[in-house]
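One structure is given below, represented as structure tokens, and several questions about it will come after.
Only one protein chain is missing from this complex, and each of the others stays in its spot.
To keep things simple, chains are lettered A, B and C as they appear, and every chain counts its residues starting from 1.
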Amino acid sequence: MQALLNEILDAVRPLIGQGKMADYIPALGTVPPNQLGIAVYGNDGEMYCAGDADTLFSVQSISKVFSLVQAIEHSGEAIWERLGHEPSGQPFNSLVQLEFERGRPRNPFINAGALVICDINQSRFAAPALSMRDFVRRLSGNPQVMVDGKVADSEYQHRARNAAMAYLMQSFGNFHNDVEAVLRSYFSHCALRMSCIDLARAFCFLANDGYCKHSGEQILTPRQTQQVNSIMATSGLYDEAGNFAYRVGLPGKSGVGGGIVAVVPGQFTVCVWSPELNAAGNSLAGMAALEMLSSRIGWSVF
Amino acid sequence: MQALLNEILDAVRPLIGQGKMADYIPALGTVPPNQLGIAVYGNDGEMYCAGDADTLFSVQSISKVFSLVQAIEHSGEAIWERLGHEPSGQPFNSLVQLEFERGRPRNPFINAGALVICDINQSRFAAPALSMRDFVRRLSGNPQVMVDGKVADSEYQHRARNAAMAYLMQSFGNFHNDVEAVLRSYFSHCALRMSCIDLARAFCFLANDGYCKHSGEQILTPRQTQQVNSIMATSGLYDEAGNFAYRVGLPGKSGVGGGIVAVVPGQFTVCVWSPELNAAGNSLAGMAALEMLSSRIGWSVF
Amino acid sequence: MQALLNEILDAVRPLIGQGKMADYIPALGTVPPNQLGIAVYGNDGEMYCAGDADTLFSVQSISKVFSLVQAIEHSGEAIWERLGHEPSGQPFNSLVQLEFERGRPRNPFINAGALVICDINQSRFAAPALSMRDFVRRLSGNPQVMVDGKVADSEYQHRARNAAMAYLMQSFGNFHNDVEAVLRSYFSHCALRMSCIDLARAFCFLANDGYCKHSGEQILTPRQTQQVNSIMATSGLYDEAGNFAYRVGLPGKSGVGGGIVAVVPGQFTVCVWSPELNAAGNSLAGMAALEMLSSRIGWSVF
Partner (left out) sequence: MQALLNEILDAVRPLIGQGKMADYIPALGTVPPNQLGIAVYGNDGEMYCAGDADTLFSVQSISKVFSLVQAIEHSGEAIWERLGHEPSGQPFNSLVQLEFERGRPRNPFINAGALVICDINQSRFAAPALSMRDFVRRLSGNPQVMVDGKVADSEYQHRARNAAMAYLMQSFGNFHNDVEAVLRSYFSHCALRMSCIDLARAFCFLANDGYCKHSGEQILTPRQTQQVNSIMATSGLYDEAGNFAYRVGLPGKSGVGGGIVAVVPGQFTVCVWSPELNAAGNSLAGMAALEMLSSRIGWSVF
């Protein structure tokens, strides 16, 4: 495995320079682009790494999985009265579908859906940002996981489109807390800084029937775990979920920070990171690495 | 398995009466609604059936998988220049997305995409309807498989919306053959009459790395097989693909005739049939039966 | 004229009871519905009234004309870099078109356009709400014109959809001031309380080449006056502008408070008011009264 990871990183490294850094907030645009890391974590507790696997980066939309899991844990099936689990077929930050479907987001991994999930969690927790940080520390087994306050602030300064979505949902009665407060929580989650190793560990319960070995917690039931994985499989990679299923064949979730996490049910979690993005907003080198890895080991669930 | 199938049919039979027959063409509306059948076919060649498993019904959109496989077989990766493999997030017969995306359908399982696939096959085959019928006969191992001419004609009479899609794609340069001729082929495929047993056998190569045991043909490569399954998983059940992944966790394809086929990679194919549909156009009792079967045996790929 | 006005009110009064009060904010829903008034003001200074012509009501969207005129007065042609003067073909509060056209509203009489106009005026005036109130007092010649603070507050409480529009425009760089502050100004304009008489007088410069006789001000040039009238003619009645042109044939502007103002270029201004609305959000009895009046006197500009 170790040799394979090195080989794959060598194979995809030439892609660096062909992608484009996220630029919608200044803080993300300053990350050195020529970085590439991968971590594979087995259900047996073995960790395999290559490249910049322990460099911290901004998890961004990968945090939407943590929010969803937290919401399922605390609010259960009732959350689906507020949003769906269908792929959206629209850019991740579009308001068009949201208006036609009267403020009910398609799924928890487009921005509108993640905002509703944050609104749900906001009603549950006294300090949602802290609860999330602590939850992620437990999941990853790393008590050092921090929120990058500068990134969170910068995202809040550029909140206009997310604010528009939240207010549009409020106009349909599908937003219950103060918009500004929920946006603060939302951006705090996005601004978590973690490494490939952190993320591979933090997602391992999704490969292990909901059980997180290192924290000793049953985070979700096996059935709930399959359900979260199914939503990642159909909606986890922005407008490229179908392509990820086609090329990689695993449940996965990406972020504009350049990270992608994938789950091999019953066996492994993988996190790959490289900050340059393709046209769909997913890590260019990361997609290629995961495709190679999945096809070499025969990991596709299909 | 046999006992389980009987038990499941008994459990879901009460749903009959709560769905709604397809009524967009008269010929489909005359099928007696209180029918229910299931067939499970193992890669080892074992067939398990219950209920009306050998009753013939109209496969309708399930034929879109046959068309796609035929197109991949004969035209390979080039087909993806003409359409995508992303979920659509729109009703299966919508023109809105098609116009915004300049005549390029999202995937081969919405009507627009299936029409492009038929257009591709129309350019390859002298007699596309016959080629398809013979292909399906080989796949199912049943030389009696027939097209219901009355259904095909009735669908052609009600072709307006599909014709609109085909002409819209033609206006963008993404339709190469005569619209009326391709529509004839398309409706001929939809009007194939097959039983649960026929369909479970016909799809078994998708559970078996592309190899169809009873015909002795390698239909697709293992990689292509995974790819077709991935498209079924993200786009196979109209506007309910996410829900099918969430509840059943298998690649699948449904038709408004009330049939649903699902693939358990490496193990089984299943076909369930009951003509009454839910609001999304999928068999109401069929969805429930597949969910129960999948969760009881632990078939979810996630 | 006086006799004709009485006759017309008698003819349309039976429509009361067939419309529907605006209910999107509670304060508007409490107005007694069986009210009906009309005022016709000639360029010669003659005023003809009938019914509840001096009862105060909430001008709501009629204020969008005042905002536009103020913006043209102080910012001139440059405003058209920020928005268009084309009819929208969409509900007046839709975000769909706004997203497709990248935050540039179609015209100043849909909500998004009026918000951009308020944003423009917000940059010009230290106290936009007061400036507007004083402007309207001068135009109407009535120094008693007031803002209904309760209505303005209630609209602000229900600002979600307008806030969504403003933030969406901000995300496209087409909103320069603090969203909350501009919304406060906007709702203050909407909450002006005026009578038919006030409004007929306040609009008379649009029938008089831009000159307001009673204040002695040349508000707009004759050319600008024609331009404002042209925008009222193509976009003044929500999603019923075409129907108003078809039935009445005059530039006009309506509000959900039940008022409609129309301009007979070179001759008269008319204001009719009755609070019950038709399906398009325009005064039901008011439309009928204006149609009758226009056709009886032959006022259609077409």
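Everything below uses one rule, namely that a residue touches a chain if its C-beta (ideal position, glycine included) is under 8 Å from a C-beta of that chain, and two chains touch if they have at least 3 such contacts.
Quick caveat, the model's predicted, so the values are computed rather than measured.
The hidden chain, counted over the whole complex, makes contact with B, C. Screening C:Ala71, C:Ile231 or C:Leu293 for touch with the missing chain picks out C:Ile231. For the chain missing from the display, the contacting residue among B:Met21, B:Leu95, B:Met146 or B:Ile297 is B:Leu95, taking the whole complex into account. Only one of C:Gly19, C:Gly37, C:Pro128 or C:Pro265 touches the chain withheld from this view, namely C:Pro265. Looking at C:Asn43, C:Asn93 or C:Asn107, the residue that reaches the missing chain in the full complex is C:Asn107. Of the candidate positions B:Gln170, B:Gln218 or B:Ser295, contact with the unshown chain belongs to B:Gln170.
Seen across the whole complex, the unshown chain contacts chain C at 84-90, 97, 106-107, 223, 225-227, 229-231, 233-235, 239-243, 245-246, 249, 251, 265, 295, 300-302.
Where chain B meets the chain that is not shown, the touching residues are 94-96, 99-100, 159-161, 163-168, 170-171, 175, 179.
Rule of thumb we're sticking to: only the chains that are shown with their structure count from here on.
The chain with its Cα centroid farthest from the Cα centroid of chain B is C. The centroid of the Cα atoms in chain B and the matching centroid in chain C are 55 Å apart.
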